[in-house]
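A single protein chain has been removed from this complex, and every other one stays in its place.
Then we have chain A:
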């Protein structure tokens, strides 16, 4: 298995380099990062513009800029200068990865629990009122635009706060700038108050898709011969369901979840924007807006690494859950 993992990692390197070249060229031709400076009124001094061009390496030919970036990254782990001189891209990405991961992992966990429960119940009670209700709800969540739902949820939370005269839910950020109740419980309440809304928004989209997967997968297993045999042997229904059917039915969902976590990390942009969480999604948007090539490349590298990592995890988990699969 180790050899398989190493081989997969090595195969990814040329893909990574290729994608950085592509992104570098695209960002370079998308606009001038010094445009805001050059369009100042009154104008910025010529020397100021020259200094900035030199700092960002814009006075070098484009291929030299790329090679310098690659060299600094490989030799020194340096992502290069940002358009914002005080920003260390590496540190920034690290901090933001933590923020995004916190949001994604918690929403994934909650979505998974609900998806498995409703998927199984739907499958067991196929074509019942419960099944139809879960199916309707699932499709409703799938059809809802994230942005719209987030705004709606915010509005409902604000109405709730106003109705009960407290500030249970917060609409911006992942924590308050200061707390009137500085106790441990105060901190917990504050963090929870900030987390609930974005977690629901991000989790519901995944929940909707995963619950459909789980229902389909469970139905397939419940109708399989070995489950019929287990029932025929007189095993208790709960034991058949949990020990025999569910474990097998979880295999597709596990692989889908591993792949979706990577995709979710890249698609938190809307949720982070609406709730003002300063994660990877916002970093990407800012980098595009600033025409910050090095920042974009940093984001791309991190995102690509996450995709590769979770793809690998999905493959490996598949092997763990299904004993028939072996890696050579």
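Definition applied: a contact is a pair of C-beta atoms (placed from the backbone, for glycine too) under 8 Å apart; a residue touches a chain by one contact, two chains touch by 3 or more; residues count from 1.
Quick note on the criterion: contacts and distances are computed from a predicted model.
Asks: Between "Biotin carboxyl carrier protein of acetyl-CoA carboxylase", "Solute-binding protein family 5 domain-containing protein", "Heme exporter protein C" or "SusC/RagA family TonB-linked outer membrane protein", which matches the UniProt record of the unshown chain?
Replies: Not shown, but named in UniProt as "Solute-binding protein family 5 domain-containing protein".
Asks: Of the residues A:93, A:195 or A:274, which one touches the chain left out of the display?
Replies: Looking across A:93, A:195 or A:274, the contact with the absent chain belongs to A:274.
Asks: Specify the residue from the set A:20, A:87, A:268 or A:294 that touches the hidden chain.
Replies: A:87
Asks: Using the touch definition up top, pick the residue from A:158, A:191, A:235 or A:259 that touches the left-out chain.
Replies: Of the candidates A:158, A:191, A:235 or A:259, A:158 is in touch with the missing chain.
Asks: Thinking of the whole complex, not just what is shown, which of A:30, A:68, A:133 or A:223 touches the missing chain?
Replies: A:30
Asks: At which residues does chain A meet the chain that is not included here?
Replies: 30-32, 35-48, 51-52, 84-87, 95, 151, 154-155, 157-158, 161, 167, 169-173, 175, 177-178, 273-276, 278, 282, 286
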